[in-house]
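Complex shown without one protein chain; remaining protein chains in place.
Here is chain A:
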Amino acid sequence: MLAWFLLLCVQLMFSWICASELTFELPDNAKQCFYEDIIIGTKCTLEFQVVTGGHYDVDCRLEDPDGMVLYKEMKKQYDSFTFTASRNGTFKFCFSNEFSTFTHKTVYFDFQVGDDPPLFPNENRVTALTQMESACVSIHEALKSVIDYQTHFRLREAQGRSRAEDLNTRVAFWSIGEAFILLVVSISQVLLLRSFFSDKKTTTTRVGS
């Protein structure tokens, strides 16, 4: 009875998980910081990708509770960083778009803390997993990585699609603009030439007489 209870407590302690995946818009000259309380010894992974905006780059910075910089990259499009928490406390990571004057960026990040929670939190596991169960576990891990790849593919595709739509509107806008400018310039050329010859006629007659 006590052993079961102790095991439950231990499981609860180590099922300290968190996987946060967010996509947000970062306006120009802005900085957005996120904080997380992490226990010592937890393996964490921070992954980010810029989805739309400008040159698709952002500054990223990860600090530990003492303010020591664990990861700092300027103008990166996507990256993944794994670290083990060296002490208890609040870890902070910031995305900065301060170098940009008027483009705002859409940034996706995935912050994984620790492992996944066990499926049966109340179960006390005294025997090893059966073959079926370990097969299920490995399929689960494989499917997780499939979903992860799908997410990254979707973000890349969103990037390409936003560029294509932008190109589409720009082509229409500039084509109409150019046609209009063409008409305006050719008509004004003719009018200008006409005005030269209208004035010159009077000056030549004056010079003649």
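Following the convention adopted for this analysis, contacts are C-beta pairs under 8 Å (C-beta built on N, C-alpha and C of every residue); 3 or more make two chains touch, one makes a residue touch a chain; residues count from 1.
Note that in this section contacts and distances are computed from a predicted model.
Asker: Pick from "Aldehyde dehydrogenase domain-containing protein", "Cell division cycle associated 4", "Transmembrane emp24 domain-containing protein 4-like" or "Sodium/potassium-transporting ATPase subunit alpha" the UniProt protein name of the chain that isn't shown here.
Answerer: So, among "Aldehyde dehydrogenase domain-containing protein", "Cell division cycle associated 4", "Transmembrane emp24 domain-containing protein 4-like" or "Sodium/potassium-transporting ATPase subunit alpha", the name matching the hidden chain's UniProt entry is "Transmembrane emp24 domain-containing protein 4-like".
Asker: What residue numbers in chain A mark contact with the hidden partner chain?
Answerer: Contacting residues on chain A, toward the hidden partner: 2, 5-6, 8-9, 12-13, 16, 18-25, 32-37, 106, 111, 119-123, 130, 132-133, 136-137, 139-140, 143-144, 146-147, 150, 153-154, 157-158, 160-161, 164-165, 167-168, 171-172, 175-176, 178-179, 182-183, 186-187, 189-190, 193-194, 197, 201.
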